[in-house]
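Only one protein chain is missing from this complex, and each of the others stays in its spot.
On to chain A.
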Amino acid sequence: MTSDATRVRLRADGLQVGYGEELVVGAGSSDGGEPGLDLDVVENTVTAVIGPNGCGKSTLLRAMARLLAPRHGHVLLDGERIDRIPSKQVATVLGVLPQDPVAPEGLVVADLVARGRHPHQRWFRQWSPDDEAVVAEALEWTGTSAFADRPLETLSGGQRQRVWISMALAQGTDVLLLDEPTTFLDLAHQVDVLDLVDRLHRERGRTVVMVLHDLNLAARYADRLVAMREGRIVVSGTPAEVLTESTMREVFGLEAKVVPDAVTGTPLVLPIGRRERRAGDRDVTDS
């Protein structure tokens, strides 16, 4: 079982991705950094990619999900080049929830979740009792059964995100990539969605990679953090290894104090802004 526990499901190998002329992920750095980004995603783990705005974390995720073709390097799914596997076959192993997905007006929840079954269907077989059972179960599991017949646009942001996660669940993939699943949600709903992701991992054994903005939530919900800056991985490892005061400075250019989270014991980042620094200086002179 030990070999299974460390099986690499998804791997980025010397990856370089960009839009137009510009290389967003995997450019070489001026201080002698090698070009190309490497990343291993191990079976049955939750990985959170963190980093400042524009650091290429979403681009990396989209390239790993074969939504973007890399300029150089490869993405390997279970050891095979993802661009050489038929896209439909990939969709039975790897699911992706894009950032801020939009459903067409009038689409009801059950129909959206049923779209997750698309990779398992053919044009002449667009429905099966199996599909129906999976969809019903996915709705039940995320607590969205009550909305099954309602159009998506009548739901709140938090409910909507649960529905999209139901769709990803109905797709039935072992690997799930989530691009900022908590954007535009208030704190309670962010926790709600991440609890759902955690259950996907724990109860369903899913391997999850997600882009997250909130460092403290990332520390709580991920086994492994990947900190990026300017398209390169600066440091990766357990939350305790990654969320340090020096990494905060290096990755975010942020002065911070890192203390143990009073609830979970994971690292908690307390930013020190200019205001606090000034106040600190004054305290020193006063005493």
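Everything that follows uses one rule, which is that a residue touches a chain if its C-beta (ideal position, glycine included) is under 8 Å from a C-beta of that chain, and two chains touch if they have at least 3 such contacts; residues count from 1.
Convention: contacts and distances are computed from a predicted model.
A.B. asks: UniProt protein name for the omitted subunit, picking from "Heavy-metal-associated domain-containing protein", "NADH-quinone oxidoreductase subunit K", "Iron ABC transporter permease" or "Cytochrome D ubiquinol oxidase subunit I"?
C.D. replies: "Iron ABC transporter permease"
A.B. asks: Taking the entire complex into account, which one of A:S29, A:Q89 or A:S246 touches the absent chain?
C.D. replies: If we include the chain that is not displayed, A:Q89 is the one touching it.
A.B. asks: Given the contact definition stated above, which residue among A:T6, A:Q126 or A:T154 touches the chain not shown here?
C.D. replies: A:Q126
A.B. asks: Going by the touch rule given at the top, which residues of chain A touch the chain that is not shown?
C.D. replies: Touch with the absent chain occurs at residues 62, 65-67, 86-92, 95-98, 101-107, 110-112, 114-116, 118-119, 121-129, 132-133, 135-137, 139-140, 145, 148-149, 171.
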